[in-house]
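Below is one structure, written out as structure tokens; the observations come after it.
As you look at this complex, bear in mind that one protein chain is not there, while each of the others sits in place.
This part shows chain A:
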Amino acid sequence: MATNPTDKIMFEKPWSRLLWIKQKYPDNYTDPHFIHFMEKMKKRREGPPVIDYDFSQIRKDILKFYNIFLNSCFIYISFTLIYYYRIDARYLAGTVTLITMIVSTHKDKELTSLLNVKSSLIIIFTLLTLSPILRSLSMTTASDSIWTVSFWINIIYILTCATSSLSPSPHEEESKIQEQSIFYDINDHSNNKPSNLATNLLLANVAMLASRLDTTTDVFCFLLTAIQVNIILPRIINISHKKVATISSMIVYMFVGITIGYRITMIFLFLSVSYTVLVPRLFHYWQINYRRRDYEILDLWDPRTPMVDCQ
């Protein structure tokens, strides 16, 4: 310390806590800022909690899971209708397409940006070409195993889809405007798109289920319905909106009530209500009382993994 190396260093590049950069500092160098930082953290810990956890944000995030769950229920509803109740798949697909058309005429300029003619042609021809193959593929596989695989894929789908769009929009006012409107601004790519993995999982689930259907038409119509309900519509409509959520809840509960029975529907209802009401409160409580508040230290002072320049 006699030569006072800190003085020298002041004029050089400031030390940064990055292991993969060669710096002109000794290996055992301790940044003087570290002590200041620790003292600041200590003071903050002793005082009242500074961060005010936003309860409404938590509730919104929790509800997102629920909404995606409701949305994915439509796959099973349409599948049950075609596979078990043997309704004509063409009518179902036609109805859903009509709804999509109506919704999209509301914002038809954006629809063309989302799905241009080339893409839709490719999708339709892909479905037409591959649906007979899909149908014949899993002939030898037992139905039970398909149900199990579908169940697990769906769970992974809900988790990935919800977590990939969890983080709140950086501009609060914009996001508030967005939340209040039923329709998304499609040109805004910030928040309303689930990750590729989620979309793929959904498609995989749908394709697995479709391979159980009897005729090629059924397969085609089912795939078309599922893609519209679960991929295209959520990109146009805000499924977290109150009206949309209420309508989809009503449809799902009605369907469960009619097909399975009212007792189970009641249990189902009770579970979902407790989830939407209790879980956010519990989580908020945990955040205020039990959450570590020194994660900032870990965030700043722990060796981070190098970022390889991703796009």
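Following the convention adopted for this analysis, a contact is a pair of C-beta atoms (placed from the backbone, for glycine too) under 8 Å apart; a residue touches a chain by one contact, two chains touch by 3 or more; residues count from 1.
Rule of thumb we're sticking to: contacts and distances are computed from a predicted model.
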Listed names "Phosphatidylinositol N-acetylglucosaminyltransferase subunit gpi1", "Centromere protein X", "Multifunctional methyltransferase subunit TRM112-like protein" or "Large ribosomal subunit protein mL44", matching UniProt entry of the absent chain | "Phosphatidylinositol N-acetylglucosaminyltransferase subunit gpi1"
Missing-chain contact among A:41, A:58, A:123 or A:159 belongs to A:123
Looking at A:30, A:80, A:95 or A:141, which makes contact with the chain not pictured?
-> A:141
Out of A:18, A:35, A:99 or A:197, point to the residue that touches the absent chain in the complete complex.
-> A:197
Answer key for A:208, A:229 or A:252 versus the chain not shown reads A:208
Which positions on chain A touch the chain that was left off?
-> 115, 118-120, 122-123, 126-127, 130, 133-134, 136-141, 195-197, 199-200, 203-204, 207-208, 211, 227, 231-232, 308, 310-311
